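A single protein chain has been omitted; all remaining protein chains appear in their positions.
Lettered A and B in written order, each chain numbered from 1.
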Amino acid sequence: MVGQSREITTGMKIAIAVISLLVATAYFTFLDWGAMKIQGLDYFYMFRK
Amino acid sequence: MATITKQARNKIWAFLALGTFVGLLLLPLFLSLPAGAGDTPAPAASTASAAAAPADAKPVEKSRDVWYKTEGPVVGAPAPKTTDSAKDYPRYNFESRVILWVALQQHLYYGSFVLAVPIFCMIVEYLGVITKDKALSRKYDQLAYDFVKISLTAYSITALLGGIVIFTFLTLYPTFFGYLSSIFRPVMATYALLFIAESGTLYIYYYAWDKMREGFLKWIHVAMSVILNVIGTVLMMLANSWIAFMQSPAGVDADGRYLGNVWHVIHTTLWNPINVHRLLGNMAFGGGVVAAYAAYRFLTAKSDEERSHYDWMGYVAMFIGICFLIPLPFAGYWLMREVYAYRQQMGITLMGGLLAWLFIIQAVMIGALFLTANYYLWQGMDRMRGAERYQKYIKYMVFVLIMCFIVWLTPHTMVMTPAELKAMGGQQHPVLGNYGVMSAKNGAINTIITTTVLSFIIYQRANKIPTVKWAPYGNAFLFGLFTMAYVNIIWLAIYGYYIPANVRVGLSVPQVASTLSCLFIGVILNSIMLKGAKDVGPIVWGQISVRGQYALIMLATSFTWMMGLMGYIRSSVRLFWHVNEIMRDNSPWAFTHTIGFGANMISFNVLFFWLTILFVFWLGSLGVKKVPATAPVGQKVPAPAGSH
Partner (left out) sequence: MTALKLVEGYMPVQMLIEMGGLALLFIWSFYLLDKKMGIKVNKLAQATGLFLFSIIYFRFRIYPPIPFSVQAIYATMTLIGIFMWVSSTETSWQDFRQPLIAVVDAKTPTTQIIRAVSVVLLPFLVGFLGWNNMKPSIDEPIELRTVHPAPPASTKVHGKTFVLQTASNPYRVDDDGKYSDMVQKKYIDGNPWDEKAPPYMQYVREGGQIFFQNCHFCHGDNLNGRGMFAFAFNPIPANFTDAGTIAQLQETFVFWRVSKGGIGLPREGFPWASVMPPWEQHLTIDEIWKVILFEYWHTGYYPRTWD
C-alpha cells in the first residue's frame, strides 16, 4: 500500500488532528466574519464596546 | 472514403435538422410579438399612436405603478368590483374554491412531474453519452428512455388537467379570470404557443430516440433535451408570473388598471424567488416520484435482475432528488425574505400569525424528508461489504438528528389547554421557548443538513479504503472540517440570542455557508481521496432491505404532501384578495379554512395524485417487454457521477 510507506505514530495523528482543527477554526472564523461583512454587518458585535 | 462521405452527409443533415428545429422553436416568439401588438391594445402600439397623434386623440391618462412607482399610460380597465352574485361567482351547490383547488393542485402535480422528468432525462442521457463503458452507457440510455416514456403519458394528463383548470376558472370565476386575462393576454398567447412547441419537441425527442442513437445524431438528440427543458422552464416561469402577480402585483395602478408594460406585470417582486423555488422543488418532487416508482417495481419484482435494476434506478432518482432538496430551504428562505420586504404583514401572517400553524406542519414534513433520506442512505450501506466499519456510528447520527428535530419541531406558540397554560405560567416556556425562535431553528436545520452530508460521505466510503498518499491528512482534515462546522453552527445559533435582531438575521448567512462548505469541500475532497481506492467489496444492487424501499415511498409521499401544503400556504396568504390589494374576493369563500379542513384537502389531493400516477406507471409497464440488459447481480453497475 502506498499510504503506509511512512509510519504514522499516534502522536503524529493527534498533532495532525489538532492542526486540522485549528485550520478549520480559522477557516470558519474567517467565513463568519466575511459572510457578515458582505452584508454590511459586524460579526464581532458582542465583543466590541 | 465512402464511409467518410456518408458521415459528412449525416453531419450536414444533422446541422440542417437542428437549424430548422431551432428556427421552429423561435417562431412562436416572433409570431407572438407582433400578434400581441396587432390585436390587443398593447403597450407599444398605444404609446406610439399616442405620441404620434396627440392633437386629435384625447390626452392619454397617466397613472402610477403600484410597485415600480413609474408613470405609465392607462390602457386597461380597472379591476372589477365583484359582488356575491351569480354574475361574478356562478356556482354549483358546492364551494367553488375547493373545486378549483383540486383542479389546480392536480395540474400542478402533473405539471411539475413532466417538467422535472425531462431534466432527469437530460442528465442521465448525457451521462450515457460521456460514459466510455458500452454496457454502462446503454444502461443509462435505457433509463433516460424509460423516464421519457413515463412522462409522455403524464404529459397528456397535464394538458388535460390544464384544460379542466381553465374551464373551472372560466365557469366559476368569470369576472376574475376576465380581468387576469385582460392583463396577461400576450403572455397567455405566448404560453399557448410554447406549449405547442413543448409538445412537438417532446414527441420528436421520444420517437426519434432509436433513429438518433449513434454518433453525431446522438449529440443532437441530447441538444434537443436541452431545448426541451428550456421551453419547459420558460413555460413554468410564464405560469408563475400569474400567481406572482396575484400575490405581489406590479405593472398596474392602485385601481388595477394596466399601464402598458408587460414586463412589469411579469416581473413582479416575488416572481424570481418563486421561479427558483419551484424549479428546485419540481426536481426534488420528480426525483421522489421516480424513486417511488422504482421502489414499487422493486417490491413487486420477481427476479434478482429486476430487483437489481430498480434498486439502482431508485438510487439514481433519489440522488438527483436530494441534490435539489438541499438548496431548497435556502431558496425558500430567499422567498420569505422577499415576502417580508414586499409586505411585512404578509410575512407575519405567514410565519407568526394566522398561517403559522401550517408552517409547523411544514417543519414536520421537512423533518420527515431529511430523516428518511438519511435512513435510506444507511439502509443502502447493506449493499456493500466493508460498511460494517461505519455502521456503529449510525446511532450517534440518529441521536444528533433527533436532538435537532426536537429543537426544530418545538413550536413557538404551543398548543395547550388553559390548565396547562396556567401550570406553565405563560405562553412562553422558559426552557423550550428558546427553541421556538429563528436562531435555534437555523442552527437545528443546518446541523441536520450537515449530518445528511456526513451520511452521504460515509456512504461513499462504505466499501472503499483510500490509498492515496495523503489519505491520513485528508481524513484528519475532514474530521476537523466537520467538527468545527458543527461547533460553528451551534455557536452561531447561541450567539444569535445575545445580539440585536438586525445583526442576528445576518448570522444565517455564515451558518448556511458553513453547511455548504461541508457539502462542497467535504464531498469533493472525499471523492478525490477515493480515486483509485481499494475496493473492499462491490456494490451489490438489489441487496437492500425492503425498509429502504419503503423509505423511498415515504420520501415521495412527503414531497407530495409538502408541495400541497406549501402551495396552499402561498395561495391563502392573500387572505380575502384575488389580487393582493387590487382586487377583492367578494365570494362567500373569502375566508381562511380551518387547519383540519386544509390538511384533509391536501391529503385528498395527495391520495388522488398517487392513485392516478399508479395508473400512469401501470400504463408504462404495459409496453415494457422485460428489464433491459442488466449486469448480473454482483457486477459493478454505475452510480451517478460524484457518488463514487
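Just so we're on the same page, a contact is a pair of C-beta atoms (placed from the backbone, for glycine too) under 8 Å apart; a residue touches a chain by one contact, two chains touch by 3 or more.
Only a predicted model underlies this, so the values are computations on that prediction, with no experimental measurement involved.
Seen in the complete assembly, the chain not on display touches B. For the options B:Ala135, B:Ile494 or B:Leu607, the residue in contact with the chain missing from this view is B:Ile494.
Checked against the hidden chain, the listed residues B:Leu100, B:Ile166 or B:Val398 yield one contact partner: B:Val398.
Within the full complex, the residue among B:Trp67, B:Tyr126, B:Trp357 or B:Trp577 touching the omitted chain is B:Trp357.
Considering B:Ile243, B:Val262 or B:Met346, the position touching the chain not shown turns out to be B:Met346 (whole complex).
As for the chain not pictured, it touches subunit B at residues 340-341, 344-346, 348-349, 352-354, 356-357, 367, 371, 374-375, 378-379, 382, 391, 394-395, 398-399, 401-403, 405-407, 409-437, 440, 494, 497, 499-502, 545, 547, 595.
Just so we're on the same page, only the chains that are shown with their structure count from here on.
Within the complex formed with subunit A, the subunit B residues making contact are 466-469, 471-473, 476-477, 479-481, 483-485, 487-488, 492, 495, 498-500, 502-503, 506-507, 509-510, 513-514, 517, 534.
Considering their complex, residues 1-3, 5, 8, 13, 16-17, 19-25, 27-28, 31-32, 35-36, 38-39, 41-43, 45-46 of subunit A touch subunit B.
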